[in-house]
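A protein chain is absent from this complex, but the other protein chains hold their places.
Up next, chain A:
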Amino acid sequence: MAYYGTWICLAVEMEVDNVTRRLDSIRSDSSEELQQHQLKLNDIMCLLKHQSDDDELDDVNIENISAAVKEAVACADGISTQHRLQHINVSKVGKAIDKNFSQVGVGPLSEDGFFKDEKDKRALVEVIGDHLLREGKLGIGEKMCEESGQKPKLNTSLPDVFLQLNGILKALNARDVNPALNWVGENREALLKQGSTLEFQLHRLAFLTLVKNGDSLQADAMVYGRANFPRFAKLHEKEIQGLMTALLYFSTGSMKSSPYTHWFNEKCWDDIRDQFAREASALLAVPIESPLETCCSAGCVALPILLEVSRAMAQARQGQSQAPQGNTWNGRNELPVEIKLDKDFHFHSIFSCPILRQQTSEANPPMRLNCGHVISKDAIQKLMRGQRFKCPYCTGAQNLQEAKQINF
């Protein structure tokens, strides 16, 4: 069963198909018909050639010619008429688009669009520039600086870093661990401080790739293992044993039934790629994902909801006689609805007071009551009866001094 999104696409596609079908048939029919009329008139002209130039046309010929001419002219006119009738079908495509897809008006967050400001425009260009550099599209980034007439305020070493990281990730995609191993070797100490096991995992992958590529490389695999694994004996002894045992299974050709199949899964490469990206970005203190991409992913979820809400609010406002003014939606400088995002988008601890249904802030911090429940300071003020108040969850009475501010 098609859901809404598919349905709106199908609605447009249907109209496009209709137009294409009809135009196509007009094209082939008209070409054929015109061809016939041309042939017919050519035949007549051939017949006329047999008569001498200054002869007069006889009645039979006149009638034939007249009929042929009239038919040809009617055919030509028919083509233009047929085509004109497609106007309705063409415009149906446009109507289907307008009906099923909505225009993004001015951003729902401001009446005039914040990014009209020159400074904001420049900042956005900068963000895009950073993104392009991250993607390794140096030339395109330079072109953008040229066209926007704007020198990027970039950390000059950053492009190189991303270029290198991109190269490594690309190599991992192409099943080559060497660039990654080089990089890990250069940053060994810092990585170990982070508790990273990346280097061992990369070596493991290199070893397993040798094993997998058949008997001829078995000796190479052994040499590789002897050269690289001893260093990791302290932390990974068990795994090293396993790896060498895997060699055994592979040469007997019974790898599929061995306990080590998971190591030969192609997904290992994706995992190590992700892990590399994560650890490298932690080490370099640069974001794992492009900030622009993260932001846009969140925006693609948020925008439809916000547009829907702002439309509903505009309608509600029309009903009221007194229209509240300003860009902020509820006077709290906060979006009017909660946008539920994936946990990948949770970057900060947010404590929302369960009493006031409102995020806490520096002025209104979360307070731990002596019973362990946490509510906001403003909520306590609201609950105060004289010097004391009761916890709304366990009704334990206490005074303000007993509640302690906490930080998440």
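The rule is simple: a residue touches a chain if its C-beta (ideal position, glycine included) is under 8 Å from a C-beta of that chain, and two chains touch if they have at least 3 such contacts; residues count from 1.
Keep this in mind: contacts and distances are computed from a predicted model.
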From "RNA helicase", "E3 ubiquitin-protein transferase MAEA", "Gaa1-like protein" or "Elongin-C", the hidden chain's UniProt protein name: "E3 ubiquitin-protein transferase MAEA"
Touch criterion as defined above, residue of A:P230, A:P259 or A:G299 at the omitted chain: A:G299
